[in-house]
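Below, a portion of the complex is reproduced, with chain positions unchanged.
Lettered A and B in written order, each chain numbered from 1.
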Amino acid sequence: MDEKQAKNLVEALIFSAEEPLSIESIRKILSSYGKFNLEKLIDGLENDYKSRGINLHSIEKKNYYFRTSEDLGVFLNIQTKKTRNLSQAAMETLAIISYHQPVTRAEIEKIRGKPVFRGTLDNLLSLKWIKPAGRRETPGRPVTWVTDLEFLKHFGLSSIKDLPKVDELESIIM
Amino acid sequence: MHFNLNISGYEGPLDLLLDLSKKQKVDIKKISILELANQYLDFINKNLDNLKLSADYLVMASFLAFLKSKLLLPDEKEEVELLEEDLSNRLIHYNAIKTLTKKIFKLPQEGNDFISVRINNEFKISNKIVPEASLQDLILKYSEITKKKNTMKVLIDELEQFTIEDGLSWIKNFLNVDNTSWLSLFSFLPKKNLNDKNKKSAILALFQASLDQANQGEIEINQNSHFQKIMVKSKNG
């Protein structure tokens, strides 16, 4: 391994580590491939990244990591929104509504074998993934639920009919 | 020609055909369909009582038997040529897919040969606050829900299933006729009224009944090694 490759390896190692990577760990890995001046390689990297969007930082010259350049802070701070996870219950409810619409809450509960809480429906409602669609003409006249436009948009479907049916996933078992 | 092959190594009838055709050691475009049909039918005959021989192998066998009979008749040449060509094209196509499958999985793969990197920031890039749910997640979730429902259906669907009593009666019927020789256990399966759905339960019923009878000292059971035929014999004989 030549010096250029060794430097690339150090770079890739620091980038792929989940946590700041200690200089000892790097030295250990590198030692299998030859004798290198690790401090010099790291200085080189630090220099390469000095004026980029990403900089090489260290904690007390011992643990190394890359982070976005401080100069960009003002621009990047705008993008602090986070995606969130959909709860299991919401995912199941959404799956049932999308395949069984129009469907009442009692019917969803029957399919899931578990109660559906109001919050779950509110959650899906606020995303505009579902909406109420009239009432079922049975005792109690329960509200039915269907998927909304944003649902199709989010999942990249042109129509609800484009969802694959389960028998299209399944095949006859011999 | 004799091949010592096991059906369980194949991905299906086309895979088996492909392997047999490779033994002809000619370009796949020039294989003899007649010879191939003979080899396939021969192979199926030898594996007939193999439980893993599913219906698709038999469908292919009947097609090849049909094709073979046509090939031996001189007057229906055109029709046969079309069938031959179609089969040969399917083999070429499937062979190409198998080659490509190998090629794809020989490509450098994420997690083995490289990894995608991102740096850990306190922010994430996203334009909207939306849940991270993909179409795949949705379909899989629904698939999961319906799988649970199917399991329940199997439990309820008892009328279709055979019981250990059925298994006992099959064994007794047989051993009343022949109580001196070793017989293959699964030859006791009823020939009629078996479909894909209840076949598994028939096998289970027969198997349980045989264990019960051995326990009672009525029969002896013998199997030479794994996946060999299970043989039974009456103890009274």
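Here is the rule we use: a contact is a pair of C-beta atoms (placed from the backbone, for glycine too) under 8 Å apart; a residue touches a chain by one contact, two chains touch by 3 or more.
No experiment lies behind these values; they were computed from the predicted model shown.
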Practice item. Write down the full complex's copy numbers per chain kind, following the labels used for the displayed chains. Key: A x2, B x1
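Keep in mind that, in the parts below, only the chains that are shown with their structure count from here on.
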**Study point:** Complex contacts: residues of chain B adjacent to chain A
**Key:** 54-56, 115, 117, 119-135, 137-139, 141-143, 145-146, 148-149, 196
Review point. Along chain A, where are the residues that touch chain B in the complex?
Key: 12, 15-16, 18, 54, 65-68, 76-77, 79-86, 90-92, 94-96, 98-99, 111-113, 127, 154-157, 163-164, 166, 169, 172-174
